[in-house]
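Only one protein chain is missing from this complex, and each of the others stays in its spot.
By written order: A, B, C and D. Residues from 1 in each chain.
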């Protein structure tokens, strides 16, 4: 404006060119999206624009869910499913973690087991259902086994990856202070592998939920999976969707639970 | 020994305490393990120690496989399965990568899509089979859709994780040199996310193979999945195992292929 | 109509022979159809495929899913196919070897036993439940989804009993894996096992085409019944028919091995695709009483009786 | 082109990071910013480069950038910020492509800057094949390629080992001598500051304020390790900062 400025030649603020590439959380958008989807479906099915063969009315699904709850059947289905999830995942994940750690620690175990695990990985569990009947019976055994089998391989892979990723300088530090092999494994390798193991857990548990349906193909009268299968065979879309929503919510719960465990156990991470 | 040494007091080499915690490759062990497993199974089934209900004779499985090959049926089953795998995975993975990148780049897309993806993740695909028939018909469409659906969610999760992990200083560098938004995405974000996307691909493709059986539940006459299902429904263990071995080998091939692509595309990694 | 393309759904079972015969002997072509057979692994998706319009006509057992789809206005039963008939080996009640050795030799002893079914609301469930009520006993039903899983469970003695078509029951019994302890027809005489059905649209709006289809289909039924049951063509006729069916069933086995199974599987198909409405009503009522389908569904919702003869009204 | 900071203040959330900073950066001079950890040096540099905006105050550029300057305000980063998937050449051409410079024209620029940074033999090497010192030289070459009016250097040598640091300081002095450039040079290292700076700005602990501005008149080429004049300046700077540096070091990071 003044002469002084004019004398200094052109004078302008530096151009801004930063920002972006840093997504900021906007929680409400998620709810809006769900709400919009549900409203669209409701409107579509009501107006006949979506045929009842294609999608059930969301309000009917809600009704079905309400009935399920009121009749007490919800828990009759949920309890056995949760116990199957729990036992199956417990077996699969604990075995997987143990084998994964052994693979991470011992060259021979690694050389022997990694190809076996790689070969087992792409085997579809439902293909083996007839065999599972023979191997583990049609009781709870085969359901546990199927879920355990499905969670085992991803857990192994995540665990030995996590052990491989433990900072080698920490291990060298342990050795340089004369710590015993067992101390190093217990105090350095295991806690160091924990973040990787937990994030593997997330995936394994999601897979366990997915496998619930396959597991309950084998002689289950009650269980969310059995409920879904029956709904499917009766082409009862309301019940099918109610069951799927339950699994979906279960998945979200499990993921939140793992998140809490992570926050609790891995508070030391930056 | 000499006086000079004695004068210097005790003299001994420093104790070695390093080594270990660095698995070294021993490829042959893997083959040995497979060989031992097969020989055990053969011996067990021959001697009657393993009942024929529990496990087929490996040699019979090999025979079955030989017949399959000689009769030309192998390719009759393999070709449709491969094309389903290819198309389904192509659709699912490309959609997944696109959505994953959008989630990685835009806060609103992230807020809207991440919960949806999280809700879809634990839905078992087989539960939706009846719906898929209505939605996509009984032709190849529903098979592609099922595999695409199964590969979509893990790809999305891997991709946006990979985008999030792109080194922010590289992006800031791009901005500081005045690169356009689109240049930054194309030349920095995408190549930087490539390692994560490819390792997500590994998992997605394994899932695609697993889903082949479920996909071929829907009115498929030919295909490895259909072959396995038929063998299962006849409780024909030889054929069941032959089919499972084919899937397993397919999985190993796919994993090797991804490894080659990685080596080719990611040679810049240290 | 000339060379009208239609799709007919089928399973690779002998009970679908009428369609194979009608196609192979040109009855469909004569009626002006260019038929493409669409094969399924299970009956349920076939019903859904009719509903979605992917398949025009198909044959399958009455199941909860079928009724449900009919209720949604998607499909109609238009005729009958496989049925139980006195004097012809029909579905058999089988028990596992373990149960048999333990003394289970008659359906009246089934109380408290495990009965294998594929799914709730399947025809196995219906049969088992009727056997139980006829004998006045209780069983627990084990849904095992797949026939293969059921056979495995029977062989290893994890379930006690099951009912199945003769061509599967007989070889299993021959191998000593199971024992036949009764026939389904003793409990459900004239049981209409399978029905022909189509989409509600075809039934209502494509009457000409549907009629023509049923006519050609009935010719296939007549040929099959005549050759395989009434032996009108003698053994040579049976051989030729077996050869024809072998193009579709047990294709992966040589004909010598497949022939006994095909012959064992012979059961009567309803002549002229006539439908035993009493049996259908009985099945519908059972599904309703079990709470598997809505209680207010009427027979008219399920069946379009305008095409074929309705027996036992 | 000069840069002028006019009473810049900044908050991250409720944390005050910078308070009322005014600094002039004259053309052709190297201005060093020193200060304890976390006092906001990098933040200040981001303001100058336009990557972030201060809560208060403004950063002005006085006069036009010189003819042909593609990117007047150009960074050199501590961790090099090279694209690992591009060769040395590719990393340099990256910043030319967006200006439509390709082919022969790009090649001429690239050859020129590689020669000036003595990298001509490494044109096709990937970053992973280079030592840290070489990587930083590539980053400097890349910066030179866009003919900057002002170079913004954020601890460019602190990821390098001491010996490489010495070598690169020599290189920077040689580059500046050949063709003087304007630079804002952030560092913790007082030896670097007295070696390279015409003006050293000392910031206080967070919230960063300007504590002192020290001008050093000895020409860059005549500055040697043992120079008692420079030693004196360095000691003075260190005495100004020692206690704050210790206090900053002993602060608990609240993550």
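Keep this in mind: a residue touches a chain if its C-beta (ideal position, glycine included) is under 8 Å from a C-beta of that chain, and two chains touch if they have at least 3 such contacts.
Please read all numbers here as calculations on a predicted model, not as lab measurements.
Q: Specify the residue from the set D:4, D:42, D:129 or D:218 that touches the hidden chain.
A: Here the residue in touch with the unshown chain is D:129.
Q: Out of D:61, D:91, D:187 or D:204, point to the residue that touches the absent chain in the complete complex.
A: If we include the chain that is not displayed, D:187 is the one touching it.
Q: For chain A, which residues reach the chain that was dropped from this view?
A: Missing-chain contacts on chain A: residues 167, 169-170, 172-173, 175-180, 183, 187-188, 191-192, 194, 266-270.
Q: Kindly note down the residues of chain D that lie in touch with the hidden chain.
A: Touching the missing chain: residues 36-37, 122, 125, 128-131, 133-134, 155, 158, 161-164, 166-167, 187-192, 225-226, 228, 231, 234-235, 238, 241-242, 245-246, 248-255.
Q: Taking the full complex into account, what residues of chain B touch the chain not shown?
A: So the residues of chain B touching the unseen chain are 8-18, 270.
As a working rule, only the chains that are shown with their structure count from here on.
Q: Looking at B-D and A-D, which pair shares more C-beta contacts?
A: Output for the comparison: B-D.
Q: Could you tell me the distance, in whole angstrom, between the mean C-alpha positions of chain B and chain C?
A: Here chain B and chain C have centroids separated by 40 Å.
Q: Could you pull out the residues of chain C that touch at least 2 other chains?
A: Those would be 44, 48, 51-52, 65, 146, 148-149, 151-152, 155-156.
Q: For chain A, what residues touch not just one other chain but two or more?
A: Residues 17-18, 53, 129-131, 134, 229, 232-233, 235 of chain A touch two or more partner chains.
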